[in-house]
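Complex shown without one protein chain; remaining protein chains in place.
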Amino acid sequence: MSLEAGQPVVQTTTPKELVREPLVLNNRSLGWITNQVVGIIEGDMPKWWNIAFVVSALLAMMSFGYIGYLVTTGVGVWGLNHPVAWGWAIVNFVFWIGIGHAGTLISAILFLLRQKWRTSVNRTAEAMTIFAVVCAGIFPGIHVGRIWLAWWLFPLPNANAIWPQFRSPLLWDVFAVSTYFTVSLLFWYMGLIPDLATIRDRLRKNAGQCKTGLDKMINKLKQFLYGLFSMGWIGSNRHWRNYEKAYLLLAGLSTPLVLSVHSIVSFDFAVSQLPGWHTTIFPPYFVAGAVFSGFGMVLTLMIPMRTIFNLEEIITIRHLELMCKVIMATGTIVGYAYGMEFFIAWYGGNPYELYAFKNRAFGPYWWSYWIMISCNVISPQLFWFKWCRRTPWFIFVVSIFVNIGMWFERFVIVVTSLHRDYLPSSWGYYSPTQVDILTFVGTFGLFLVMFLLFIRYLPTITIFEVKAVTPQADPHTVEGGADKVKGGGN
Amino acid sequence: MSNIFPKWTNRLPLILLVGGLVAGACVVAGVTYYFTPKYTRVGYEPIQPVAFSHEIHSGQMGIDCRYCHNDVDKSWFSNIPSAETCMKCHTQVLADDPRLAPIRESFEKNKPIPWVQVHKVPDYVYFNHAVHVNRGVSCVSCHGKVNEMKVVQHSKPLSMAFCLDCHRNPHESVRPHDEVYNLDWEPPADWSFDREGVELVNKMNVRSSQNCSACHR
Amino acid sequence: MKAPTQKGQVTNASETQYWRSIGQSIGKEEHPDWADREFPEGASELPENFSRRDFLKLMGASAGLAGAGMLGVGCRRPEEIIVPFGSEQEPGQDYVHGVPMYFATAMPTRTGAIPLLAESNEGRPTKVSGNPDCPSVEGSADGFAYASILNLYDPDRARQYIKNGKVFTKWNALDELSKMGSEEGKRTAFLMPDSTSPSRKRLIKDIQAKFGDRVGFYVHEALDFKIHQRAATEAFGRPIRPSWKLAKASVVLSLDCDFMGAEEGSGHYTCDFSKTRKLAKASDQMSRLYSVEALLTQTGANADHRLRSNASQIALVASYLARKLGIEVPSGSADVDTGLTDTQTVWLDACLKDLKNHSGKGLVLSGYRQPEAVHILVHRINDALGNNGKTIEFLPVESEETGSLQDLANDLGKFDRVIDLGCNVQYDGGASIRGDAITQRTAFRLTHFKHDESHSSEGITNAPRAHYLESWGDAFTSDGTLVPVQPLIAPLFDAMSELEVLAAFIAGKEKRSTAYEVVQSTFNEIAPEQSWERYLHVGFLQDSQTTPVNAEDLKFSSDVPLIEVAPIKTGEVELIFTRDYSVDDGRFANNGWCQEVPDPITKITWDNVISVSRLTSEELNLKHGEMAELRLGEEKVEAPVWVQPGQADNCVGLPLGYGRTGKLRIANFEYESRPLINNEFFGSEKIPVGGFDFYPLRSHPGESIVRGGKIRSTGKAYPLSSTQEHWSMEGRPIIREATLSEYRKSEAKRASEIDKEDYNEKHFFPDNLGLGSHARNEGKIYKHPYKANPETQSDMHQWGMSVDLNSCMGCNACVIACQSENNIPIVGKEQVANGREMHWLRIDRYYTGRDHNPQAASDIPIKDMGQNGDDVQHTEPWIDDPQVVNMPMSCVHCESAPCESVCPVNATVHDAEGMNVMAYNRCVGTRYCSNNCAWKVRRFNYFDYNKRPLENLYDSPMTKPSLFFDWLGDREKSSKDEDEWDLLKLAKNPQVSVRMRGVMEKCDYCSARIQNAKIAKKVKAGASGDVMLKDADIKTACQSACSADAITFGNLLDKDSAVVAEKANTRTYETLDFLDNGARTTYLAKVRNPNPDMPDAYEKPFSTKEYKASEGHGDEHDHHHHEKEGDH
Partner (left out) sequence: MSKFAIMAEYETPAEIMAAAKKVHAAGYQKWDVHSPFPIHGMDDAMGLDNAKVGYFTFFGGLTGFTVGMTMQWFMNKFDYDLVVGGKPLFSGFFAFPVSYELTILLGAFGSLIGMFVLNRLPRHHHPLLANERFADVTDDKFYVVIECEDDRYEEQATRALLENTHAVHIEMVEDAQ
């Protein structure tokens, strides 16, 4: 621990531990943490935020424009054809859903595993999850031929007396994705309650400093909104008790959920009989891939954020390094899965299957396969080197590669399997149109709009959790006041 | 410094809960009622160009359905009679009645009368009249007691659920072959769906299917 | 009151003959000019627009267009006005609204006629199929016949009587013709297409008799099918024509004769030939087909042995064979010895030996492209082989007094005016005659196309030409049976038939007879004893076939002609003009079904190409898919090059009939390739549709083989839309085949085997890549619901289909019949290029390569064949002499259908009769079913193909706001041109839903037909329980379209049904059976019949070898294995 050497008040009789880097650097006080995080919201947004917001909003609007064009014209405006009936829409859907997985993993699984470092990153990661699922959710909705009838996928009673068909993985998807979105939102919101209360209380304290009437009104309005959503949180320990239990249970529920969601997404493929899709390895491989891509995206977002908002002391290099290790691990799992697919295709002795995999690597779409391999398998291996793990700009570059690679992974799975299947007579080639491409680009705009609003209005770091992992929060430490109380905290 | 929320807001959860339940129930009820064929069609009673009364012709005078709708047992389509059919009688009866002027005009000028269609299934549904009336399903099953209607009214929802109901339980709808056009037929006292109905179904080899292909192609 | 009885109910007569003639309903006295008066009274006097509207009102009346809009959920609808018919009993006596009627009629062709049954719904013909009762063709018809119905509703049809920009009526036009006829001193030439109509012949005779040399008659056809008759007449010195009896031939040698494809009457030839290829059991006899040809034709594709040879070299082949048979061929004429290579002569020797062994049972055929001399030689060869009178019969014909187009050009000075009965000389007249001279003299003409109205020169009266389904006529079929051409509908635009023109001309000032009267009196002349009603009723004159000439009476009159063939000069190519498989000589060019049906060989749609061989393309530096400039003398044409497997070197194939000019919505339009939407990143390009016109390269009509062409690549890429980009089967046992001897050997062994089923699975045709051994139906954790609860499945009907690959010749008739039956939209060239064609039924064509090329003597490792990308396959040597296999593929209706279980909304499920049904109105369009279908037979409506113009599919209300307001106003509205939409609606089958965009569709085993058949049976059954369908009650559209009887459909529970018998054949297999989806459509493996004495003999079909190679054990190993097996 980084206790100052000149403070021998507490006698440490525990055996010597490996020195761990602290989670908040420089032994900052609790109030400093509040100031630092809420300060982002209270201050005016810098110019770049406004520019970024406008640009992102325009991109998002472009996306909606293309969706309008799609809906009024037909799915034919995409590059789809007869062997390849799913294209970018499904690729993007799986990509975005995958991105979301890191958030839930960080907030739920790492919570269960008592990984305290998660506290600095989980709020952002969870926000990312929700926004990514929103982006993902657009695609299955718009990719159907008759979008105005998409509600038929929900089990609603109707005059036709006909129901959805529950053997279809697409229906499982409907339930999985909507559950995922809802539970992630609940989880995120629940974590926000104490922090919203913090903001509410600070607004209350600052109300007196408002000079103009307008400022007062804004302050009132904010108090009202933050107050409304903080549900009257007063930090009561009787509340904390139930709160912590509920949080634990939600974490416990989210863990199987996050594992099931990408498994079910992988069923969209694995349950079919198409060579290249019909693979039992898909569920674990998809989950690992999702975590991989999700951490990639978390890093992509967090590295600039921590610099811009001076959060280096909360989101430390150690945090980045730990995430790099997760990327390396999951990247290796994904690489193993790629290899295993080939092995099984060969070992299974099914020539159709073998051809599908040969075709991936050496067929007309060879380039997409090799982009995928270089980005997903090779680039994360660089994290074996400590320098690579601890150099933010470098991590940022690799995280971009990971994002690209994982998008291509889905492209490879969806398109290369479809374009050449059983009967060579129906083989074809797929290429996207501007509608495909720009709709996807636009969803990044939508994602960023949501993310920028999140930065603007909500605490990007879980204030109460970060506080809780500082030494000051521990009644058994000097920082926690143990020295002032007779007999320590016991 | 004061509390921004007045005290009554503490009852907000209860208010929201009750309000939400009531609103939800209203929406469900509204959708169920207003978005189903029951609302959209049942009770539909358009004004026809000629005030033809089925009650008089079919009910009081006892004219068989097939006198006018003579293709009903041959085609999927139950035809609307032409003016010629009307004029078979109305050259003698009510020959100069002003209410029948459009019929006479139609007959003379060979111009069709623009009757307003009452019963209509969506165009992707291939309902066939002939196969129903020839196999023991009466007009009354789908059209109601037309012989008691002054103005024709849409009396059954004709939704898919309505069709399926009968297709799943044909023994509850079939009747003796010669009673199909008798809209007033009531099963005899000793008639039981499970006995006579089933017997009839077996005898006719009725294969009323609930498969999509039965009605959609 | 009981039901009325005064009206004739369904009579008993209709039970045996379910179609009835219009003539029956016509009171002889009351309706003498029925055809003129039937549709709406006095329509002929009205301006065209009015009559059409009136007609449409009548049609659209109460029923409307089935499913034209599928708006899904039940919303409140506007009040709809429904209109009953104004009077009862119209148009037919037993007309019941909503019940389709059938009429027998015939489609006249150049040299015959195809007897047809036409289905009429609400007074509009919607579908034709071969008349199964007519003995001369046995119900066979070709794809053109099925497509012809769309020509009736061609939006670009001529619609007006117009002269010098003034519109007038049909009566004016007829008056004008009568005036011409009565004008003294003027001389008139008639230019007309070929026809066998006896009425026309009679009128011509009458006119000639009346006007003497003041009239002249000239017949023009761009393709010369009369050559068979001319050559026979020349050879034997009397007017006769040959009639091939392919059903009787056991060895056939075709010398550039594409009797299964390009020859006229191919439907019937295919029917006859397929009879000799049926194998109910291994011991059945099977014919053998040899083919010598330049282009890969459908006949060559189905041949057991095929020899590539230049088209002009065929003459050498004929003289070589003739000499070998001891016929004196004028010495010095053909350089027989140096003209043919050794490989070729060895091949021919062996072939000739086989023909000699089958004297009287062989048949040598020469095709229409060959010059008269070759035909004459072939007659002599057949004579020497003893085939004349046995496998080939000669029918006497009436000699003709008509001239050719060339004659007219020469005689033009003699005439004051020309009356054109529907020739398009400006388009297909050929370079030497094409000039405007004839057009300048033309005073009156019948035109099919609207645009001809506008660019007509001064003084010409243009009249719309009537379609055969709207005019009276008659014709002789190929065997001389008289058939009536009966109209089903009054002429849509008051169009006029050639009989009406001639009748008006001859009438002069006297009373004109109607076409109906003309045809009836011709009939009375020919068969005074017979009943006219019955003639119309059954659609042919019983026992009216021409009696063949006694073969012994035939003597050769002419000498053996002189044949001169010089070798092709280096750097030059031979031009071979050919009838196009899709658009004929251009008469079907504006027919969407024909344009979109893939060429049976190249699989190209919407275009024609210059086909060349691989070696020629290399030598002349031509690139596959790139434009090339082809020059012949002064003339030149630019068109894309297509490297065609199996084509002879140094020649180019030029399909005619494309490259139309003028405003034609199908045959000639452009679409814009937008940035990125069509895979172009920047800028947009106009992409033309409709191919290239090769007529300018011909000097005169009928010319087929020309030498001295020069071709060079221009380097410009040209987008071609092909429905099958990959040629190889990749060694997969999709189409399974064997040689006849293999089959017999295997069957003999099977007979001695105890576990026959097991043996059959593993030992005959390639099993499914070794995956057949996977335990099927075993170890499943669940039972099929129909197996678990058999009572939920129908115990009356279980549908199934069997397709005999040995019979299928890949002619496309089924594809078009299916399109017509099931309201399948066309999607346009652009969409086909994107892989979005909608055909429910497609024909897969694969090339399989041999491991060595006998002509090039180069070895190709089997493993490398076709395994490379689609962009290099045309450069690989194995394509030089490929074997071709065809496979009709549509939904196979799996028992455990993979498409069903992935549909989230129950839109595609199984029904109790074993069909995989598709409820369009439930489909939301996830397309997952298509992804999961191993056969890729599902078709998705990516756009509103039915309602949008092909070139504007990408328009949205966002790019074109007017569309939004249109939609607000009328959701059923189409953005197609109104005149086009009105007509297209009429062609739709009201029994089948028209699908909207965003909906998946696929083959449903003609569900509508099944349901209607069941309903008809049930209606008839009434209170009784006799409701089971028999074979006679139900046929699918493809089944009834197949001349070769390759498709059998029926009830698997009916022990007497044909499909049960077919499926019991040991050749039955399921495609991709290892997936255990349990397809209801099974295939009968193809059997080839090679001659072991031939130099290019093969023990196993090439595909078997490819399959073995892809399996990893080479041919040698296999040999060894076989020998060992033989030893046992």
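Just so it is clear, A, B and C label the chains in written order, and each chain counts residues from 1 on its own.
The rule we apply is simple: a contact is a pair of C-beta atoms (placed from the backbone, for glycine too) under 8 Å apart; a residue touches a chain by one contact, two chains touch by 3 or more.
What you see is a predicted model, and the numbers here were worked out from it, not measured in a lab.
*Asks:* Considering the complete complex, which visible chains touch the unshown chain?
*Replies:* A, B, C
*Asks:* If I consider the whole complex, including the chain that's not displayed, which of A:I147, A:A161 or A:A361 touches that chain?
*Replies:* A:A161
*Asks:* Touching residues of subunit B against the unshown chain: what are they?
*Replies:* Missing-chain contacts on subunit B: residues 1-3, 5-10, 12-13, 164, 210-211.
*Asks:* Contact with the hidden chain only, please: which subunit A residues?
*Replies:* On the subunit A side, contact with the omitted chain comes from 29-31, 34, 155, 161-167, 169, 171-172, 175-176, 178-179, 182-183, 186-187, 190, 194, 197-198, 200-202, 204-205, 227-228, 231-246, 249-250, 253-254, 256-257, 260, 264, 267, 463-465, 467-468, 472-476, 479-486, 488-489.
*Asks:* Across the whole complex, list the residues on subunit C that are touched by the chain not included here.
*Replies:* Residues of subunit C in touch with the missing chain: 782-786, 788, 792, 894-903, 906, 909-912, 1078.
By our rule, only the chains that are shown with their structure count from here on.
*Asks:* By the contact definition above, name the pair with the higher C-beta contact count: A-C or A-B.
*Replies:* When the contacts at A-C and A-B are counted, A-C has more.
*Asks:* Can you list every residue of subunit A that touches 2 or more other chains, as numbers and ranges?
*Replies:* Within subunit A, the residues that touch at least two other chains are 159-160, 162.
*Asks:* Tell me, which residues of subunit C touch at least two other chains?
*Replies:* Residues 73-74, 909, 922 of subunit C each touch two or more of the other chains.
*Asks:* Note which residues of subunit B are touching subunit C in the complex, please.
*Replies:* Checking each residue of subunit B against subunit C gives 35-37, 40-41, 46, 61-64, 66-67, 70-71, 73-77, 79-85, 106, 110-117, 120, 122-124, 126, 128, 130-131, 134-136, 159, 177, 202-205, 207, 209, 211-214, 216-217.
*Asks:* For the complex, give me every residue of subunit A touching subunit B.
*Replies:* Within the complex, subunit A touches subunit B at residues 157-162, 204, 207-208, 220, 223-224, 227, 232.
*Asks:* Could you list, by residue number, the parts of subunit C that touch subunit A in their complex?
*Replies:* 72-74, 675-679, 724-726, 728-730, 732, 734, 769-771, 831, 834-837, 842, 844-846, 869-870, 887, 889, 898, 901-906, 909, 922-928, 930-932, 934-936, 939-944, 953-959, 963-964, 996-1000, 1071-1072, 1075, 1077, 1110-1111
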